[in-house]
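Excluded from the complex is one protein chain; the other protein chains are retained at their positions.
Chain lettering (A, B and C) follows the sequence in which the chains are written, and residue indices restart at 1 in each chain.
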Amino acid sequence: MKTELDLKSLKPYGDTTGDGAVQMSFTLPVEPSPKAREAATLVVREWGFTDIKIAHMSAIGENYAFFVVFARCDKSIDYTKVHVPELSTEKRTYKEIDQIIAVKIKRPIRLVGACTGYDAHTVGLDAILNMKGFDGDIGLERYRGFRVVNMGSQVPTDDLIDRALKEKSDAILLSKVVSQKDIHISDMRDLINKLKKRGLEDRFILVAGGPRVTHKLALELGFDAGFTIGARPSDVANFILEKMLAKLELTGDNDGKLKPKPPKGKS
Amino acid sequence: MKTELDLKSLKPYGDTTGDGAVQMSFTLPVEPSPKAREAATLVVREWGFTDIKIAHMSAIGENYAFFVVFARCDKSIDYTKVHVPELSTEKRTYKEIDQIIAVKIKRPIRLVGACTGYDAHTVGLDAILNMKGFDGDIGLERYRGFRVVNMGSQVPTDDLIDRALKEKSDAILLSKVVSQKDIHISDMRDLINKLKKRGLEDRFILVAGGPRVTHKLALELGFDAGFTIGARPSDVANFILEKMLAKLELTGDNDGKLKPKPPKGKS
Amino acid sequence: MAYSATLPLNARKIARCREIASSIGDVVAELVHTNSTVGTERAVLRLLGFNDALQWEGLLFPTSNFLVDQLKAANRLNEGALYWVANALLSTGLSVGELEQRVIKEGLEIAKIEPLESAKVVKFAGNLAKDSFKRLLQYRKTRAQLRRKLKDPITEKRPLKYVIVATGNIFEDVTQARAAVRDGADAIAVIRSTAQSLLDYVPQGTTTEGFGGTYATQANFRLMRQALDEIGAEENRYIRLTNYCSGLCMSEIAALAAIEGLDFLLNDAMYGILFRDINPRRTLIDQHFSRLICGVSDIWIMTGEDNYMKTTDAKESGDQVLASQFINEVAALNAGMTHNQMSIGHAMEMDPSYEKVILYEIARAQMTRQIFPKCPLKYMCNTKYKTGDIFTSHAIDTVFNLIGSLTQQGVILLGMPTEAVHTPWLQDRSLSIRNANYIVNGSLGISEEFGYRSDGVIAKFAQKVLDDALKLLEKIDRMGLLKAIEKGYFADVRRTIEGGKGATGVFPVERKGYTNPFFDLMGSKI
Partner (left out) sequence: MAYSATLPLNARKIARCREIASSIGDVVAELVHTNSTVGTERAVLRLLGFNDALQWEGLLFPTSNFLVDQLKAANRLNEGALYWVANALLSTGLSVGELEQRVIKEGLEIAKIEPLESAKVVKFAGNLAKDSFKRLLQYRKTRAQLRRKLKDPITEKRPLKYVIVATGNIFEDVTQARAAVRDGADAIAVIRSTAQSLLDYVPQGTTTEGFGGTYATQANFRLMRQALDEIGAEENRYIRLTNYCSGLCMSEIAALAAIEGLDFLLNDAMYGILFRDINPRRTLIDQHFSRLICGVSDIWIMTGEDNYMKTTDAKESGDQVLASQFINEVAALNAGMTHNQMSIGHAMEMDPSYEKVILYEIARAQMTRQIFPKCPLKYMCNTKYKTGDIFTSHAIDTVFNLIGSLTQQGVILLGMPTEAVHTPWLQDRSLSIRNANYIVNGSLGISEEFGYRSDGVIAKFAQKVLDDALKLLEKIDRMGLLKAIEKGYFADVRRTIEGGKGATGVFPVERKGYTNPFFDLMGSKI
């Protein structure tokens, strides 16, 4: 029989439940040699691994040794205690979304999107905003319920804010792809700071996206949501819709009627 | 300018000296999800890494998530303090070796080799022993100075010892390739134990080899040397020759004369 | 420059190779005709239904072994085990199942039961065999129906993607196999535990401990078969199950595989001889019976020439490989097998550092494709030149997959990035399958897009291999196969006729006095 999986002590899996199997590779700035091999073993042991196999050692150029290592870890984490803010939006189709917007909000939701700073990577933002969409999922421009302004790349943060104000935008969509030296974080922070400076911190729904942006990171920085690799336009549409409804204190039940939430107050 | 390399605090290198850059991959027994991604991050953090990038998360079958991760480590080791027993044999050519054997030892050195247990991997042993050799380096059979018996694969340990005795062998060469469940270690130990049981522990020069055999491991287990991936017949020949000379208290100077070492005694 | 869809290989030379191979095969046929083995006899009993086991020195020892050992001790093997079982059943009036339980629980000794009238026994034996034979046909039909019902990937005109599982624990294997199927595998091979081929019995029951593989047992076969049928149904794709059928239990494994509905068997006496040091006579005889079973059960045999390339220089040893393939083809034909059941084995095992190595590999693969046009070739990935550098290993496998697709191999045995390190982890296999998915899907139809230059490096290399193989076959024919093995003509390994494991399990028979109706039922040409 197999060992039962225990989510309270979650570990990597290779070929036996609980084996803690991990592959690594790295380079040490020394020539390959038995001593270098031993050093690699010691390095990996230092990290707390056991059963360390130096599967490969070879020279890179001069004075560098490349290692491929397999090892096991003893440490585990309690998966039942892992908490991430989940972007649990309902999965409505684009037709449903359009209908709810038409019936409940009664005007298109206005969006302004941009890649700020020196980021010239627009493919991700375009995938969300442009007609064509992404992965068979149509882009927000194609929804009747959204009015989209896509400012493209290399937009200074202040220009983005100005434009959002000018367009009376409901939401700002920021894309950050380059992440070298955490430039994505600085640029995300830059938007939040500039909004604060201008007293606009609550004015827009703030959505960020990019390969190194997580929902958690986005929340921490003051955004309402963060989308990453594999995000689809309809995910974003659903999120913005819910956020709008919440802001307007409406529910999303597609009952054809406005149903104001009971006012939050002392009971 | 570049940061200077400090061997006293050796760390992996990615693109900046001292960056501690490491690549890893592993599988967690849970479905891919933002929670799983967070779990992967926590697992890697648990190992002491920082700047953790979950570069990739994808499903394997059902209930498994595969991760590729890049991270940095802070810990370093002192390379100047790493010590491994080095197999520092002189690099004589096969002609030199043959000549020294002829002149000093005056008879061929007798070797018996085998893969014991259920190991059927003979390619490595053959590479060392057979005429053809390995990597352009001729095999020990081709030396006039060695008389080689290659027993091949799946040889019971006792048969190997019997044969070595029968052939009046100077050395036993053991090859262990399969390493699942450390079977190579058990089989290496088996030879040592059986030799001990028969009072033969000092009778032969003991050489082991295989992809997971290191010189260090071999010494620990009671062998005189261990050879691993990339070992060449002449490396082995040099080692065995030196060991023989030492046993006979001869030196390897190819001066055409026997030069007995000064007897070791109290001074 | 002239190009053509095929390499210019001389058809007369190919035909001549076949003629010679056939003559070489006659020697083996003679051997099979005049001998049987304890393994073959046990396989007969297994076909009849003797598949339980009894406690013996703390282990589960199969009834088939127990019975054959008894008969051997009593000097009653020369009539064939079936004869004495028939005798026992007739005498006692028991069914096979009842008899087996009496053996297990009450120590009934069939070797001691009085012989009845020979003609009656032979006739009864014939009927017993016929029943078993019909059951085999029924198993075959069930499989064929399921292949039709689910989508059979064979109809997609691309190589089948074959991966191994080898955790040692059949339950863990099932987990890994399920994942592999989800990822896109078409065939699952459960690798056997190290040295099972040296066991002279088939272990019993499900197993959870093995070295570098999982024991091949009937219960393990069944468990995995069930899992694959289940997930195959979910994915609407028929998934093939594979195991190893070499070693001392060659024919018994074939029997169990037939009963449990396996689709492929790695089956090659030469593998046992060369790499497991099994007695040549023993395993060649067992091979014949195993192939009879495979043919009737529509189990593809996969031959083991790929292994020769691991102990030789694969660029140089194309001739031995091809010669052996011709010899294997004859042996399969002699067992009544059809070409579409012969998954002739070869591999991409040349040193990747050779200049033009990719051209030579294409040459070998395409040449083999053309010489065995109706055989679903089994093409093995590079293994020997892999190192712990799993990235480079993955690159080599990419080339392998592409050559497999270009040259229309029947089954590609996918390479694992960690080939030089350990038996595959879940993620290794997943990467491997996704690599093959990309290549096979991305190059669909590529074999029809290109013509080979008739005087190119590829063409010339292939022609040379064929020429050399013809010469080698002539030499082998002159000296006899067993002598050639003795001289190290295959895989650079030498084995003697008397040497090796299991030699004592061979015994001479006179076909007249020996009862094994399966030979005729299954269409043996020997």
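In the analysis below, contacts are C-beta pairs under 8 Å (C-beta built on N, C-alpha and C of every residue); 3 or more make two chains touch, one makes a residue touch a chain.
Keep in mind the model is a prediction, meaning the values are calculated, not measured.
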- Query: In the intact complex, which of the depicted chains does the undisplayed chain touch?
  - Reply: A, B, C
- Touching residue (missing chain; options C:237, C:453, C:483 or C:525): C:453
- Looking at the whole complex, which of C:13, C:123, C:339 or C:356 touches the chain that is not displayed? C:356
- Message: Among C:178, C:240 or C:394, exactly one should touch the missing chain; which is it?
- Response: C:394
- Query: Touching the missing chain, which residues of chain B?
  - Reply: 1-2, 13-17, 21, 23, 25, 53-58, 66, 68, 70
- Going by the touch rule given at the top, which residues of chain C touch the chain that is not shown? 1, 3-5, 352-359, 362, 389-392, 394-399, 402, 417, 431, 434-435, 438-439, 441-446, 448-453, 456-458
- Query: Which chain A residues touch the hidden chain?
  - Reply: 25-27, 60-62, 64, 66, 118-120, 122-123, 126, 152-154, 178, 180-181, 183, 211, 229
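Operating definition for what follows: only the chains that are shown with their structure count from here on.
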- Task: Write out the two chains that share the greatest number of C-beta pairs in contact.
- Result: A-B
- Note on the structure: Distance in whole angstrom between the CA centres of chain A and chain C is 50
- Message: Centroid of chain B to centroid of chain C, CA atoms only: how many Å?
- Response: 35
- Message: Among all residues of chain C, which ones touch two or more of the remaining chains?
- Response: 175, 387-388, 420, 422-423, 425-427
- Quick one: which residues in chain B touch 2 or more of the other chains? 25-27, 64
